[in-house]
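In this view, the complex is presented without one of its protein chains, the others remaining in place.
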Amino acid sequence: MESKKNYLTNGHTVGSWLLTIDHKRIGILYLLSVTAFFMLGGFFALLLRLELLTPRGDLFTSDIYNRIFTMHGVAMVFFFMIPAIPAAIGNFVLPIMVGAKDLAFPRINLLSWYLYIIGAALAFVSIVMGGVDTGWTFYTPYSSTYSTSAVTSAALGVFIAGFSSILTGLNFIVTVHKMRAPGMTWFRLPLFVWAHYATSLIMILGTPVIAVTVLLVFLERAFGFGFFDPRLGGDPVLFQHLFWFYSHPAVYIMILPSMGVISELVAAFTKKRPFGYEFIAGSSLAIALLGFFVWGHHMFVSSQSMYAGIVFSIITFLVGVPSAVKIFNWLATFYKGSITFETPMIYVLGFFGLFMVGGLTGLFLAIMAIDVHVHDTYFVVAHFHYIMVGGTVMGYLGGLHYWWPKMSGKMYNEALGRIAAIGIFLGFNLTFFPQFIAGYLGMPRRYHIYAEEFQIFNILSTGGAMVLGLSFIIPIFNMLWSLKFGKDAPANPWNAKGLEWTIPSPPTTHNFETTPIVTEEAYAYAPHDKGGH
Amino acid sequence: MMDFLLQYFPEQAGLLSAEVDAIYIFMLAVSLFFTVLVVALSVIFSIQYRKRNEKMPEAIHGNLVLELTWTGIPLLLTLFMFAWGTAVYIKQVRIPENAKEIFVVGKQWMWKIQHGEGPREMNELHVPINQPIKLTMTSEDVIHSFYIPAMRMKQDTVPGRYSFMWFQATKPGKYHIFCAEYCGTKHSGMIGSLYAMEPADYQKWLDERIKNPLEPVANQPASSSSVESPVVHGEKLFTELKCITCHSQTSGAMGPDLAGLFGRDVKLEDGRTVPADETYLRHSIINPADGIVQGYSALMPTYKGQVSEEQLLSLVAYIKSLQSKKN
Partner (left out) sequence: MSTANTKKFEPLQHHFANLNQQYECASLGMWLFLVTEILFFGGIFLAYTIYREMYPDAFAAGSHHLSILLGCINTAVLISSSFTMVMAVHTARLGKKHATTWFLLLTLILGCVFLGIKAVEYTEKFTHHLVPNNTFHFEGFDGPGIRIFYSIYFALTGLHALHMVIGAVILVIIMIQNMQGRFSAEYNSPIDMFGLYWHFVDIVWIFLFPLLYLLGRHA
């Protein structure tokens, strides 16, 4: 009987994986690919940190150093951070959470993975051709005219990977609208789904703009069309507007899914419905919406008008408020809960600490008077790593541990998981906290050779990076170990609520034998809380 | 204690440095408070409400008053931060009238600087203390950013347009100048030093530089090696480039009279009205066909590629000076 087989055993050929239209298998394909890019980007990061141990720059030439930090950024932002949670974890659990057999467009889902792979391959080609040296931001006219590195293939890679993101977002929105199981009303959706819905809105509204912007850079570079190079009559600052119109919301593409994961984990490990469910859901949408109107805060010193700066500054403060709301709601969920501390919960606690620092330093940068000083310094570098690594990666790893039993049918080693979580938290802080100080002291980012007074902070940072790097290896080892030696996972190892925990681990290909009928709200842990409003 | 803290701040050598640092310290205090609050609550709740038995906790659905409180307090706090930060920011961008003019051209990977009095320097900037300094800046190639941490000031220099920045040193000394916008291979080598000097020392330095100018810069016409002020240099160029043939202040001239032009609004042939600022003057020299002044025809050829950014700055400075002659 085919129905006895789970999705992993339903076909063992290479073709059954590469041509699969099962959202769970595609999720696994994404998981493997983004992990590969995470390791690649991490490898570049270690090279950078080693070089920065001394102020003189004695490991690489400046040219090589510039290529390494660019490839670190491109690999991490476009090929790890943006797809990590939505395309790997979201792909796997979102359809199950809404009670669907698959995403609305399974073939388009597979296509989006192939687009990702083509984009990734092009980015990889540009590494083989010697790398790109423009920074992941591709600022013009340097990228379009002056740089002699392999910009073209990297830009095309980003362009194509953008469509992968658009198609994933489109698939999620249609699935959430049209594929919910009977009884799964909007306010019974898990918060993970709300967060992904908000993320998908950004993906479909923002990504096309970066795609066309990169295309224009490509046309200018390859054929000499005039768009951004002032020698051809163009305006280089227009590029920045177009770039940040996407790339600021892209930060929310990275952080919102992570917030969705955190909401699930908080509920599962306090055994409570998250406090202020509607506010957490609504704040995701508020962040997605407001996030489109703050791009100019990347350009306070770009010669943008003062009045534009003031408007962008105040909207940036407003977008900070919904994030604060989320933190307080999660904390309030702890209140009178029944809390346990499995590995995912350790990541939640780590997320709180790191996201607080990342979010609050974001407010520093929204203050124009401070931004004029710290813009393009290590202060900014530290800030966005706190958000992207502290926020996104903590959520990603927490979520991965939480759903790993469902994905693989195996339990990972709990002790090892906790050690890694603590190691990452400590290593991360040691790496990035000193960078705030170096930044306020005036150390500019993307400096290969730097003034000697900054060295002490760089030594601390490099030391932290070693701890961080080692700690990141542990989860990879732990997951691989569990496949061979891990205990079989029960259907619901955490005693958590949610449709994904009602089906076997790992699930069968069609998720549900019969379409589930939802009769209670999400997170109905409490005995007297079956009814809803 | 204060000394210990101060080592984590760049030197407060500018008029606004202390004001920026004050906001920064306020922000640190707010951040510390909220971080400690959240971390303490997570720890306390984690201990207090750890799992003790198999009983499921009661659900608490939410509380509107609490939600409004923790939306309202951050909102008010951030509005306060916005107001304070913007007030200081406006001081950072509003350039005092009496500022001393200095011109900066960024180029991969060096800073070329010229004082209003004429002397040039490279990757070094000498200024008198207690006097506002206005930098008029542009770039020859890619975007750079002129950054003086001790002044807490930074401004991108963008090719094809002018950007402005001002500061006022309050303490004599030598301070870092960095390029903050990534600009290619030797980005981290595009650094320099700011020398803030007592006014008398500065005057001495200036006189010395006027007598013994730096070696002429390669690729520059000979005229730029002599120490002329940008206005004098601009006037010479105005004749050399034959600008004067059409923009002669006589009636019936082929080009508009430039005296008193700067700062006025100009009516263009296509119906637009534009302010005659530095960027407009530069644009009109490089790209005259796209801004024909009302009543004139498109006779002027483009000077694109024929004049360097430094010469353009001189021409602009000269045309600006024509204003005072007329009045």
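We just call them A and B in the order they show up, numbering each chain from 1.
What we mean here is this: a contact is a pair of C-beta atoms (placed from the backbone, for glycine too) under 8 Å apart; a residue touches a chain by one contact, two chains touch by 3 or more.
Computed from a predicted structure; not experimentally measured.
Q: Using the touch definition given at the top, which of the shown chains does the missing chain touch?
A: A, B
Q: Looking beyond the chains shown, say which of A:132, A:173, A:251 or A:499 touches the absent one.
A: A:173
Q: With respect to the chain omitted from the figure, which of A:28, A:104 or A:474 is a touching residue?
A: A:104
Q: Taking the full complex into account, find the residue in A:211, A:294 or A:524 that is in contact with the omitted chain.
A: A:211
Q: In terms of residues, what is the contact footprint of the unshown chain on chain B?
A: These residues of chain B touch the chain that is not shown: 269-270, 272, 287-292, 298, 301-302, 304.
Q: Pick out the residues on chain A that sit against the missing chain.
A: Residues of chain A in contact with the hidden chain: 100-106, 108, 166, 170-171, 173-174, 177-179, 204-209, 211-213, 215-216, 219-220, 223-227, 231-235, 238, 242, 510, 515.
The definition used in the following text is that only the chains that are shown with their structure count from here on.
Q: Going by the contact rule set out above, which residues of chain B touch chain A in the complex?
A: It comes out as residues 8-10, 16, 19-20, 23-24, 27, 30-31, 34-35, 38-39, 41-42, 45-46, 49-53, 55-63, 66-67, 70-71, 74-75, 78-79, 81-82, 84-86, 88-90, 92-93, 108, 141-143, 145, 147, 149-150, 152-156, 158-161, 163, 176, 178-189, 191, 287.
Q: Looking at the complex, which residues from chain A come into contact with chain B?
A: Contacts found on chain A: 57, 62-63, 66, 133-135, 137, 139, 141-142, 146-147, 230-231, 233, 235-237, 270-273, 275-279, 301-303, 306, 309-310, 313-314, 317-318, 320-321, 324-325, 327-329, 331-332, 334-341, 349, 352-353, 356-357, 360-361, 363-364, 366-370, 372-373, 375-377, 437, 440-442, 444-451, 523-529.
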